[in-house]
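The next block holds one structure in the form of structure tokens; read it before the comments.
The complex appears here without one of its protein chains, the remainder shown in place.
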Amino acid sequence: MGFEPSARAQDLIGRVEEFIRTEIEPVEAQLHAATRAAADPWQPQPLFKELQAKARAQGLWNLFLPPAEPGNEQYGEGLPNLDYAPIAELTGRSFIAPYVFNCNAPDTGNMEVLLRYGNDEQKEQWLKPLLDATIRSAFCMTEPGVASSDATNMVATAIVEGDEVVLNGRKWWSTGVGNPECELLIFMGLTDPEAHRYARHTMVLVPIDTPGVKVERLLPAMGRYDEPFGHGEVSVTDVRVPASNILVGPGRAVEIAQGRLGPGRVHHCMRLIGLAEKSLELALQRGTSRHAFGKPLVNLGGNRERIADARIAINQARLLVLQTAYLLDTVGLQGALSEVSQIKVVAPRMAQDVIDMAIQLHGGGGLSDDYPLAAAWTTARALRLADGPDEVHRGVVARIELASYLAERKEESK
Amino acid sequence: MGFEPSARAQDLIGRVEEFIRTEIEPVEAQLHAATRAAADPWQPQPLFKELQAKARAQGLWNLFLPPAEPGNEQYGEGLPNLDYAPIAELTGRSFIAPYVFNCNAPDTGNMEVLLRYGNDEQKEQWLKPLLDATIRSAFCMTEPGVASSDATNMVATAIVEGDEVVLNGRKWWSTGVGNPECELLIFMGLTDPEAHRYARHTMVLVPIDTPGVKVERLLPAMGRYDEPFGHGEVSVTDVRVPASNILVGPGRAVEIAQGRLGPGRVHHCMRLIGLAEKSLELALQRGTSRHAFGKPLVNLGGNRERIADARIAINQARLLVLQTAYLLDTVGLQGALSEVSQIKVVAPRMAQDVIDMAIQLHGGGGLSDDYPLAAAWTTARALRLADGPDEVHRGVVARIELASYLAERKEESK
Amino acid sequence: MGFEPSARAQDLIGRVEEFIRTEIEPVEAQLHAATRAAADPWQPQPLFKELQAKARAQGLWNLFLPPAEPGNEQYGEGLPNLDYAPIAELTGRSFIAPYVFNCNAPDTGNMEVLLRYGNDEQKEQWLKPLLDATIRSAFCMTEPGVASSDATNMVATAIVEGDEVVLNGRKWWSTGVGNPECELLIFMGLTDPEAHRYARHTMVLVPIDTPGVKVERLLPAMGRYDEPFGHGEVSVTDVRVPASNILVGPGRAVEIAQGRLGPGRVHHCMRLIGLAEKSLELALQRGTSRHAFGKPLVNLGGNRERIADARIAINQARLLVLQTAYLLDTVGLQGALSEVSQIKVVAPRMAQDVIDMAIQLHGGGGLSDDYPLAAAWTTARALRLADGPDEVHRGVVARIELASYLAERKEESK
Partner (left out) sequence: MGFEPSARAQDLIGRVEEFIRTEIEPVEAQLHAATRAAADPWQPQPLFKELQAKARAQGLWNLFLPPAEPGNEQYGEGLPNLDYAPIAELTGRSFIAPYVFNCNAPDTGNMEVLLRYGNDEQKEQWLKPLLDATIRSAFCMTEPGVASSDATNMVATAIVEGDEVVLNGRKWWSTGVGNPECELLIFMGLTDPEAHRYARHTMVLVPIDTPGVKVERLLPAMGRYDEPFGHGEVSVTDVRVPASNILVGPGRAVEIAQGRLGPGRVHHCMRLIGLAEKSLELALQRGTSRHAFGKPLVNLGGNRERIADARIAINQARLLVLQTAYLLDTVGLQGALSEVSQIKVVAPRMAQDVIDMAIQLHGGGGLSDDYPLAAAWTTARALRLADGPDEVHRGVVARIELASYLAERKEESK
């Protein structure tokens, strides 16, 4: 692999792999079964806390954090994107590993936001317990009533009144609100419709028990609620919090949302690559062990070609995501805007296709929950929409390509 | 349309369309909600029976039946495949319409089997109540332990002992067994492993309350149980029924399963075309009413091209299915074997792609159950495996193509 | 086949098939070789005339003509589109068959134009010799300087001055101008830029030897000149012809171009289907006779699945084109506008893919001219642009789909 992780990262990668293999994989199926069988599936099984404690004891904790910055050292030291990427890939092989290592979305993104944009009080109050996993959080941006792929479209309001800010509106696909440990919402609201498009919205920290906050319902994604970590629709009606709960200042929400972008997409995409690798492995297992028409499945029809195509697609996707991580580490988000959109187009679709192939090889079993494939498919499918549909990201890539072409032409004609 | 339905069919098509529009569409969403909210979602809502009664009163009942044959006139008269096809398409636009008109799988296939292969006693006992929809049935062929795309692989046993037949084994994806009204299983078991590959298995009528029959569990397909019509895993342990419950005779199961094939696939595929039309309609609705970046969605990026591709794909699929129906009506299954496999490759994939496009246009809403798209997707996806995976059907098409090519060459070289 | 040709057509189909098999296929390769070896490859080989004479003697001549209309009976009687379609398919299996039967583009379209829009003098002067194949013709619409997919864009001029019309401009992809027998150009020029978009252009009959007409160069399509029937770039500079050479009247060109559309596309698409059938046949021949890794090629990897996909794609395309022919015959062009664009999207792409697959099975031989595949590919590729690129036709299909959806909505809301 041309993108070599550092020695420190290599050590962590090995230990994360070992932990997943010995601590998580043997119990994961039974944990899902216990969740399904529980009277309240939204109550996380106690095993989660046990696994988290073990992972933390081994130093496999909050690895998603960026390298410590001046003034932020006390919140722990993470890894550059290129070093964290292979770890994210490993955690993507399991539905629960991201939670066990406290590296799950949306808490990772929310912690990054607090780290970068929170003041000391905000960090003390919210970042610390999130880093300790004693509380969970949600990110309330997407709205049911508007095309949310354009963040500047949001119509929920965040009006500053004296030393308070008053929130009204409706959000959905707020991941994590079904979890009873969720205590914090990061809420994006429209403050000044007359301001510049990028300066209209404000990001506000809202304790979930503030009067006026209501989880209206939990949402199935392609039929699944993903208990206990699923997605909800949240209404806020005349919710009042102190103006000190505003992140950075009024009108800064788009800037904050942007800063959350790059690493979050790298994480998502690397996890999808792990999921695709896991699915390919299951396809190989099934294809070599199940027989039909006198041959192992893998030797029937075009199955070997599909295996090859899956291997090639995974490799290509991984290299593109690693390249993006490398760019984020070296030139920052502004130099990687196209790549950050490119990987959002590539990774979910690639994973969906590999998983679909693996399902097909599993026959009816692939549709059932006897294998993790059906749930894996839902994850990949949802990520073709979450954080902007493929089509919007293609638009971004094309816009940057055209701008760069036209700039070069201008340069030449000088 | 070049495949014109008869005048009788055109009248029925108009009335079915009207019934769906006025009686089913207005109540379908609430019916699904009631099912989900019910203490026992597997108990069909009373509304079903009401709708069935209305449909029957209007003569919109058992339309799937083939034209009456000598000796079978008393069981009602249906339509040629080409005439029934557009009706099947219409019912495919709704998840419940097939049940309302008593035209749902697997009962339709089971009724055909009884009609064609049942003796008078068997028809009296089982076909009549099925035609009256007072009972429901399941078809127990697919097994979890073997590649079931090859029907001759089945290992569950049906041993004739004197005037009894003894059944043992495990079946899954037995659609309908979750429904409390399900009273009959048509069970395929291995009787004589030494016989010719196509003469080893026997088809047996098994009352579901026979001792030894156990519905082990209900199976989710891509996360959905499809209550109250869903799929189950069924074990039969030393189940004894009279040998008179055998259809036709021992060793005749493959022949019977074959006869079930052609029309059943035409029905499935036409329903998928209806589902795709419905999804395209939803895409148009969303695409023209929701705006982003200052335009209706349909005018963004490649959305219009996707709409065009969907229209073209639907039209091409419909024509191929109608052509297959026409061949079944004119030259019979043996003259349509390739086409019957071709449509199984084409229709589910086409529907899945059209639905996926419509989901993408709906954003997060498309993933939720606020629209029928997520459930539609599951239907199409499952049908890429049900009744043989795409890959097996491609193999059949290639085999026939090669045989026909080689036969022609031989002919020429004479 | 559900779209049955008439008895008369079936007889013709059988005789055309026989003629191609016995008269054309045995000599086609040597005819191409003779053309390539000739000092002037643009001079048609004498064999053409001999074959034409034989075909004509057998009544296999001008079969493309529409059924005789009142007043036009003397120009011969053709077939409805649905009857001619299978004949067009057969001729598409050979590069020269269309010429042998006097059924080749663009002469067919030009003859239709003269038949429908020519006055008696114009018919006498040009249509008769075209029907007799004593002269050839070209259609001069597409221009190098403008996006010609929109016919109203053309900037070459046709100015009426007294009883003359004066032409200026440059056209390209004028098929047939390289052939020394080409005597007539049908030229489209801008007459009144102020008129309604559809009434600006005029269609003029221009003898190729009129002073000012110059064939600037012959154009290779993907490296091939397609001698002796290829394409040219033509300049017209102050060309003057009598105003009586105008078809119908000034400003009627778009209407005339439209009328040329429907049947022409059906012909092109059916020929492509014949070409795809021929290519699939070659793929089967190669796949069953050549061995690698110890097996016939057809049994390696995904080759059988590709054969199946080719069969399915051909069948679906054929049904769509036949359906379009049927609509043209029954409801006319206005009722088939979407279908006429749909087949232009489907057939060339399908043929290109099938041919590509066949080339791949032929290895290096497939790239060479030892097989007709490389040339076939060029034909299919060029037709993805000729007569409007795929993307424009998708746009037409989408526009009609949206209009129809919105009209229905309006109807419903009344």
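A few remarks follow.
Order of writing sets the chain letters: A, B and C. Residues in each chain are counted from 1.
We take it that contacts are C-beta pairs under 8 Å (C-beta built on N, C-alpha and C of every residue); 3 or more make two chains touch, one makes a residue touch a chain.
As the structure is a prediction and not an experimental result, all values here were calculated from the model.
Contact with the chain not shown here comes from a single listed residue; of C:L60, C:A221, C:I256 or C:V340, that residue is C:A221.
Interface note for the absent chain: among A:L275, A:L322 or A:A375, the touching residue is A:L322. Residues of chain B in touch with the missing chain: 301-302, 304-306. Residues of chain C that touch the chain left out of the display are 142, 144, 147-150, 153, 172-173, 219-224, 290-293, 297, 300-303, 359-360, 363-369, 374-375, 377-378, 381-382, 384-386, 389-391, 394-395.
Touching residues on chain A toward the chain that is not drawn are 1-3, 82, 281, 284-285, 288, 298, 304-305, 307-309, 311-312, 315-317, 319-320, 322-323, 326, 338-339, 342, 345-346, 391, 393-399, 401-402, 405-406.
In the analysis below, only the chains that are shown with their structure count from here on.
Among the other chains, A has the CA centre that is most remote from the centre of chain C. Mean C-alpha position of chain A lies 38 Å from that of chain B. Averaged Cα coordinates give chain B a centre that lies 43 Å from the centre of chain C. For chain B, the set of residues that touch two or more other chains comprises 391, 394-395.
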